[in-house]
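Of the protein chains in this complex, all but one are displayed in their positions.
This part shows subunit A:
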Amino acid sequence: MPTYRVDKAEALRYLGYAGQKTDDLLDERIDELIAACERDSAPAFVYRIFPVDASSGAIRLVGSSLVLEGSAIYEHLREARSCAVMAVTLGLANERATLRMKAKSALDAAVFGAAGSSLVECAADACEAAIVAEAAQRGLHTNWRFSPGYGDLPLDVQPAIVRTLEADKKLGMTATDSNLLIPVKSVTAFVGLFDELREHTKRSCAGCACASHCSLRKAGTPCYR
């Protein structure tokens, strides 16, 4: 069982931190909220690997009902032998704690939320590492994790991901009518598995809808690792 920790520098970056001088009082409060986030979260993930069929112009994951539309995901997976579908969450305990924070203090809620974003990335890294390990066992190589909402892959694929992975039963994850995930601190993604080592294995800002005005990008500190 991996240990999941909030990366404080990353959480601060989400809050717009760029080296401002802060004092101990605020710093201690942030540390307490990070500790609360680690305490009130139960990071967990599931993934399944399906063969990829790109012959029809869209990506079909064989053995599931998932069909992924859009040119970005097509590009991401068209040469892949198979694709790992992953779902990661901090759990409903984190969601409950968030509600409590919001009622008590907007500041606490904002810091707690940023800490949660960092923690769920950490859990997503662990899930991706498990996928990479399984791929390696099969002699395959992976590319980066591509999430719905990135590029032109629509969010409306979320309910199908939840169904395919039974993430509702296994993780307590559900999608709203507007295709947002609850718990809010959840990530779903697709990782391609390839015969050959990939040259471009990293995500970039290029395909992101927010690229033109993203403040993290401007600061040279993108939201992904």
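Just so we're on the same page, contacts are C-beta pairs under 8 Å (C-beta built on N, C-alpha and C of every residue); 3 or more make two chains touch, one makes a residue touch a chain; residues count from 1.
We adopt the following convention: contacts and distances are computed from a predicted model.
Undergrad: Consult the UniProt record of the chain that does not appear here and report its protein name from "Sugar ABC transporter ATP-binding protein", "Methionine synthase", "Spore germination protein KA" or "Transport permease protein".
TA: Going by its UniProt entry, the chain not pictured is "Methionine synthase".
Undergrad: Going by the contact rule already stated, which one of A:58, A:130, A:182 or A:205 would touch the omitted chain in the full complex?
TA: Touches the omitted chain: A:182.
Undergrad: Going by the contact rule already stated, which one of A:100, A:198 or A:217 would touch the omitted chain in the full complex?
TA: From the options A:100, A:198 or A:217, the contact with the absent chain belongs to A:100.
Undergrad: What does the interface between subunit A and the hidden chain look like in terms of residue numbers?
TA: 12, 15-18, 20-23, 25-26, 29-30, 48, 50, 63-66, 91-93, 95-96, 99-100, 102-107, 109-111, 113, 149, 154-156, 159-160, 163-165, 168-169, 171-172, 174-180, 182, 184, 209-210, 212-213
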